[in-house]
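For this view, one protein chain was removed and the others were kept in their places.
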Amino acid sequence: MNKSTIAALAATLAAAASVGTALAETKVGLLLPKSGVYAALGDEIDQGFVLALEEAGMSDEIEIVREDTEVKPPVGLAKARKLVLQDEVDVIVGVVSSAVLGAMRDFVDGAEVPLIVANAGNVAATGADCSPYIVRVSFSNAQINRPMGTWMAEQGVEKVYTLAPDYAAGRQMIEAFTASFTAAGGEVVGSAFTPFGKTQDFGPYLAKARAASPDAVYVFYAGGEAISFVKQYDSFGLKENIPLYGSGFLTSPLYVEAQGSAATGVFGALHYVPTLDTPENEAFVETFRAKHERQPSEYAVQGYDAARVLLEAIGSGAEDRRSLAEALPKGSYTGPRGPLEIDPATNNVVQNIYVYETVAEGEGLTQRIVASVPAVRDEANGCAL
Amino acid sequence: MFEQTVPKTLCVAAVASGLALYAIFGGYFAREIAIEIALLAMLAVSLDVIAGYGGMVSLCHGAIYGVGAYGFGAMTALGGHPASLSALVAVALAAAFGLMVGALTANTAGIFFIMATLAFGQMAYTLVFESRALGGDDGLAGIERFDASSVGIDLGDSLQFTLLVIAAMVLAYALCAQLLRASFGRTLVGIGANEERMRALGLTTWRHKALAFSFSAAVAGAAGVLAAQHTQYISPDYLVWTVSGEALVVVILGGLGTLAGPLLGAVVLVGLKHLVGGWTDHWHLFVGLFLIGAVMAGGRGLYGQLEHVLAGRRARREEGR
Partner (left out) sequence: MSGIDFWLTQLLNAMQLSMLLFLLSIGLTIIFGLMHFVNLAHGALYMLGAYVGVSTAGAFDNYWLALLGAPLAVMLVGIVLYALIIRRMRRAGPMNQVLVTFGLIFVLVDLVRLVWGDIALGMEGPASLEGTLEVLGVRYPAYRLFVIGVGLGVLAVLALVLARTELGAMIRAGVENDAMAACLGIDVERLFFVVFCVGCALAGLAGAIAAPVFSATPSMATDILIPTLIVVVIGGLGSLAGAFAGSLIVGFIQTFGAVVLPGLASILVYVLLALVLVARPEGLLPARR
């Protein structure tokens, strides 16, 4: 062939190659617990994340590398290092445990790798320990509980007894509630912290709560402890005179069925409830149910939103670590949980908080929303971004 | 009696060089695994000194490891002291804790001794967990590594740090071997074999046991210091009793009372965990089956079985002469 054909061919090939690199995949490191106490949460977040990718038809353009944190900080850190230094991912998504997040924080910040936190609620992560590379789409421990304090005071509740497990998250949740509740005029007549993970029998604490004669009891418990607590609260017959309130993890859709009738009449606050009556949520619930044959929980939505925020950043043209880190905090859209945006002052999510009551419906349980607190935003709390 | 035999030396050399080669050529995550193995081996060797030779099976060595880690973390991250001083203080703290536990438990034996050490380990864990000053379960971050720049080594580089940890493991083994060869070690073995007899010979056994425990704790504490430097973040998880359980499993798997066995045990257990973990989330199942199988097959541990076979062959050869 002659020179001009060769030149044309060469040009076409070069053009094709550059198009190829523009369509290069984004590599995501999905860092979640796949064994240990939080394995179920890890699975939910994973499922939500994958669902969002499938929905957007982007499953082929996003390469996922999965690693198990085992809910152990040193393991989580080692896996994070592997994802960044060996697998060379562009962004890390996940982290259920705040302790694992604490272990990884300095590394992620130093290596300048964007991290989308899909669960860990430690207040300092978007407070004193915030980083331009860490964006949280789930919640902060304070964010969930503050609105409940104000709301309960507005409902006329005057005296409250609080209970929570004795570890950082438990303390942060109760602190946030107590601050807003007392600021709104309420009184916390007593509080107790139960040994974390070791308390299965809440009997002694329930008796103490009863003895303090509060108008209501406010607690934070999650997972197996939540199931035990709610059932035992009911078995002591306390609900009749002393209604039970808590941050919504107490009666999370993920395990409320295990609590049975003991959960009816319990009020909680969460950033997502599957019965939210919006077109975006209805579509999401339908797709999730079709694939997994059960209601989605807030953990599934956290995974889903993490993917959506990432897709938005990619859609705006970001493809490497630096540009992704810049683009992620600009994410904002309306998804299953309502309007969602990232606060540039803290890189924490700004979202609605829904107060709901667990009620019986047919054979099972469902969530009845009684109040909606819009656009709850955390204070900077020492973050200087 | 303890004797540094050729198989033992070969075993240590093989493990150390194997880990080093793996770290050099295996890529990033290989170094993480090598460090995990080396630290666990160091902890297990320290445990074998008192468990395998002194008959004192401790279930608090995980807590001692954690005490070393927290001692170092508190001194550097909270106190701002230099790494070398902090390391010395941390090891001393671990040794003191070991001395106390060893002295208090000197009159117990068997399952009671194990439970007593467990109790002390759990007390340490609870104290650390409940302590807000040490960060509670949020952990302690911002821990530094040693500054070896004066000798041209950059410990911030993962490969150099890995090699340091492997060297520390070999050093720990050498120290323990030396102790066991010396008269202190031989007395310890005597106590492990028959404490009454040693007492009849006029020895104040409890003091000896406490000192041995203290030495073992110092080595375990040193491993903890390195662990803290590795992740540069620590949490109370380091002191949970299952860490002690894992150390004991590694010792028994490798061979109780062989000193070199625990190194092999660490390689096998960690290697298996990662290998199987790569295939399935339910790797505990396979590791458990392997443990059961390994015990029912021999009972002397992997290295112990090897030594036994070699000794048998040597005996047969000598007989044949």
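Letters A and B name the chains as they come in the text, with residue numbers starting at 1 for each one.
Keep in mind that, in the parts below, a contact is a pair of C-beta atoms (placed from the backbone, for glycine too) under 8 Å apart; a residue touches a chain by one contact, two chains touch by 3 or more.
Keep in mind that this is a model prediction, so the values were computed, not measured.
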Of the chains that are displayed, which are in contact with the missing one across the whole complex?
A, B
Among A:G110, A:G185 or A:G224, exactly one should touch the missing chain; which is it?
A:G224
Can you work out which residue in B:V6, B:I111 or B:A200 touches the chain that's missing from view?
B:I111
Contact with the hidden chain, among B:Q178, B:T204 or B:T242, goes to B:T242
Check each of B:L21, B:L85 or B:V295 against the chain that is not shown and name the one that touches it.
B:V295
Considering the whole complex rather than only what is displayed, give the residues of subunit A touching the chain that is not shown.
37, 39-40, 43, 192-195, 197-201, 203-205, 207-208, 210-211, 213, 223-224, 227-228, 231-232, 235-237, 254-255, 257-260
Could you pull out which residues of subunit B are in touch with the chain that's been left out?
57, 104-105, 107-112, 115-116, 118-120, 122-123, 126-127, 130, 241-242, 245, 248-249, 252-253, 256, 282, 284-285, 287-292, 294-296, 299
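Throughout what follows, only the chains that are shown with their structure count from here on.
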Expressed in whole Å, how far the mean CA point of subunit A lies from that of subunit B is 38
Quick check: in the complex, which residue numbers of subunit A touch subunit B?
34-35, 39, 68, 72-74, 77-78, 81-82, 85-86, 98-99, 102-103, 105-106, 122, 124, 166-168, 196
Report the residues of subunit B in contact with subunit A in the complex, numbered from low to high.
27-29, 32, 36, 129-130, 136-139, 141-142, 158, 227, 230-235, 237-238, 277, 281-284
